[in-house]
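A short worksheet on the structure shown next.
Just one protein chain is left out here, and the rest sit where they should.
Each chain gets a letter, A and B, in the order it is written, and its residues are counted from 1.
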Amino acid sequence: MHEYAFFLGCIAPNRYPGCEASAIKTSEKVGIKLLPLKGASCCPAPGAFGSIDLNVWYAMAARNLVLAEEMKKDITLICNGCYKSIWEVNHILKHNDELRDNVNEVLAEIDMQFKGSIDVWHLAELYYDEKICGVQKIKDSVTTPLTGAKIAPHYGCHLMKPQKERHFGDTENPMWFEELIAALGCEPVQYRNKMQCCGAGGGVRGYDIVHALDITNEKLINVREVGADAITEVCPFCQLQFDRGQIEIKEKFGDVYNIPVLHYNELLGLAQGMSPQDLALDLHAIDCTPFLQKVL
Amino acid sequence: MAENTEPRIGVFLCHCGTNIAGSLSIDDVVNYAKTLPYVAVADQYQYMCSTPGQKKIDDAIKEHNLTGVVVAACSPRLHEPTFRTATREGGLNPFRFEMANIREQNSWVHMHGMWDEATDKAKDQVRMAVAKAAKLEDLIPKSVPVEHAAMVVGAGVGGMQAALDLASAGIKTYLIEATPTIGGRMSQLDKTFPTLDCSQCILTPKMVDVGRHPNIEMMTYTEVENVEGYIGNFDITLRKKARGVLTPTEATAKGIVGGGCNGCGDCTDVCPVIKPNPFEMGMAPRKAIYIYHAQVMPLIYTVDFDSCVKCGLCVEACGEKKAIDLEMQDEFITVKVGTAIIATGFDLIPIEGKKEWGYKRFDNVISSLEFERLICASGPTGGHLIRPSDGKTPQAVGYVLCAGSRDNTGGVAKPYCSRFCCMYSLKHAHQMYEKIPGCKVYLFYMDIRSFGKAYEEFYYRIQNEGAKFIRGRVANVLEDPETKNLHIFAEDTLLGRPVDIEVDMLVLAAAIEPKEGANVLRKKFGVSASQDGWMLEAHPKLNPCGTTTAGVFLAGVCQGPKDIPDTVAQAEGAASAASIPIHMGEVELEPYFAICMEDLCAGCGMCVNLCPYSALALIEKEGRTVMQVTEAKCKGCGTCGGFCPGGAIKMQHFTTPQIAAQIDAFFAGGVQ
Partner (left out) sequence: MAAKSYNISELDNKLADRRYHLADSNPEFTQKILKTSRTIANMCYQCGTCTGSCPSAPRSSYRIRLFMRRCVLGLENESLTDPDLWLCTTCYSCTDRCPRDIAPTDVIMAMRNLAFKRDIIPKNFLQTVQLIYNSGHGVPNNDVNRAARTKLGLPADPPTTHTYAEFIPGIQKIIDHYELKANADRILKGD
């Protein structure tokens, strides 16, 4: 069993608890144990905090990292926004002495110190990583293949970009997420401009909601164009933007899509035999029932 | 000069305008130099390299009866020869001269706010130079004869021009080409800018001239295997790759009278193996026995042994000519030449590495060389421009300039300007209007660099023909899965608006990089590469054709991106430079070679294996084994001298006492 400190973030536990529940259960079936990271906070939101004062962003993220350093466990998480904060701040502070000293000066006030002794991983990359899990192991864990469903993959931005500082390779047309999706028995579909942003990041969702929704809408048009039955992603914030965004788009623009949006962990949970109730899919704004009837 | 007299050194400080004098105190250094031991005179001048500056050295040697000269100025790479000449003019052995580089190694790097520190450093440099100058010895350069032959590696337009010039100057010239035909990149082009000459029409006569010049020995399908020797006497081993086909001359030599390949092509008709033709950028087929195109020189077929199935049908078809030998092996021959010119050209970068533009992902995104073949009358479509996805004539075409050039992101991208993409893209736009009336052409550019003669006028002409120039670099390209049309996303930076332009086809003016294998080749010739990967010229302005290896010269794009006029011009320059030592008949070698002090040599032979130039050997002499230096091969690198456990190797001009004196002078500091 590979053990990790499970960094929850905000939206997964507090809006889509199915993401949290499915992450814990699905990962265990492929040999990954998620331990609670007690006392963790918001990552903090890279768009909001980063825009206000990067130094606070560094310090707040560092505090979360120190909690895991004290557990002597690497962190895993299920949100691209959290990945941006936790992975990137870890990376920056490991490599930038000046910033690390500044952060540690502040952390000293609460008897903490950033040491740089752990690594940070997105659960999806652990799933894909042959050394930890790998696509085959995911495939082997499937009991209820989600056959017949066309799934539009949404990679999101902050997991893989900026490419140079990350380790995921190509960000123009990556295919690794498609492999993970195909492992569940469903068909990943290609659609126009799949790497485009969901529109929510950088504080834009709060600052100018119709602007953010217009970006989302463009993606939804492209997804509908290829007849996708659902969208899957690895970021609850993107999920929120696509899921609740569809309701807001209907209200503000009048466009109706009804395309269910599921976190990859939720999809994996279904494929491993979890029921829709186990995943609290009823909390999704877009009704998942037609999709569930198609695949289950 | 008598050796036993006390050394008398003259020190000369150069201002180099304000290059040096603007960053440190020349007066302080001159006054300091006067206090140093052995210094008989110290002086300064605004430009020591000028005639009055050199005269100061000349006069001072005579007036002060100097035994050594120190000039503190720029890099010895620039003016050591100048001041050596001045030293000789004054009556001293020219190797009684030592240079202190207080420009590149001092004033230029300590330009701002380091006046005192730079002055102190200059004092250190001068003190060290004086210490060495006091121990310099007379050296006599050796002369060696120069072989009356030259080699040109690479038979594109640059290599061909260089070979023609050398040959016409009466020099036997070996023209080496790795592919089966001469002609190079230029033979792949349809038209040339800005005159719109047909590329083949102006190149083919040159190819024919090369083929029939009595002084040119053209060796196609041949590569340089090994280079030994030095200026005047290079022994170059060539690998004649197994071609599987005999020329008439080779056939005759084997007793097959009237046989050998006559280029009839009967063999290719029967060959069952089909492969993509690299000359057509893979867009047309060729057989396993093939020629690139109809105008090849020499018109001799070649067997691609990697794909040949040895069915023997071609041998049968060839019949009595007996030109085909499917068991042929690579042959090695060694030729001796006095000088050599490298003219290996370029490849396009693998532009698929810039994923955002979709090359190799979207059918209708092509490279500029593919466009050349598609628009070329002798190309795979007979000059009918079609797009790859459906063979339709494109009505709207986009061009991405600086595709991977001027790009600092690493990977396949190149930070430099590839220098001819602007102009050929303009030409491509013109060809579109010429062949497809009413078409739409969009050129996405950052800057249009139309610097050559009549180039800017050509830009004007193309704009007037209707080409739309969009000042913005293409961000990404998306393909419409139904129509296979392409959407180009960019910003029209002059409008300040993002654009989404739908085209039928997109041409990437990909950056260029040194030809595959060029790195291996240049190392065989001891030629360095500059930071950008191209071969390094001896001096970017004053010796653009030479290299740091004496007798080896550069022509064309192998030294850096160039268009055809610049390539031909440099080729003629290189040919001229390469012919000089040959016509002189002999060259002087720098006397920086190692000397074995035989009474100290234990004959252990460790130095022999260390020598990177194979200049050392063990010999028997008076009953003892000692090392012997082949002076002409020795480059004076000092590897042997530094290693010799018995201290038996003396490096001329860099002797242990000379270097020790410099080190002592540095550590001693101050006034001695």
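As a working rule, contacts are C-beta pairs under 8 Å (C-beta built on N, C-alpha and C of every residue); 3 or more make two chains touch, one makes a residue touch a chain.
Since this is a predicted model, take the numbers as computed values, not measurements.
For the options B:G113, B:G391 or B:G496, the residue in contact with the chain missing from this view is B:G496. Across A:C42, A:L93 or A:L267, the residue that sits in touch with the chain not pictured is A:C42.
Of the candidate positions B:A33, B:A73, B:A178 or B:A413, contact with the hidden chain is made by B:A413. In the full complex, chain B touches the hidden chain at residues 356, 402, 406-410, 413, 446, 471-476, 489-493, 496, 498-500.
Seen across the whole complex, the unshown chain contacts chain A at 8, 10-11, 13-15, 17-18, 20-21, 36-42, 44-56, 59-60, 63, 96, 106-107, 109-110, 112, 157-158, 161-164, 171-172, 195-197, 199-204, 206-208, 211-212, 214-215, 218, 277-280, 282-283.
Throughout what follows, only the chains that are shown with their structure count from here on.
Rounded to whole angstrom, the centroid-to-centroid distance between chain A and chain B, based on C-alpha atoms, equals 51 Å. On chain A, the positions that touch chain B within their shared complex are 164, 170, 172-173, 192-193. Chain B makes touch with chain A in their complex at residues 355-356, 361, 409, 476, 478, 481.
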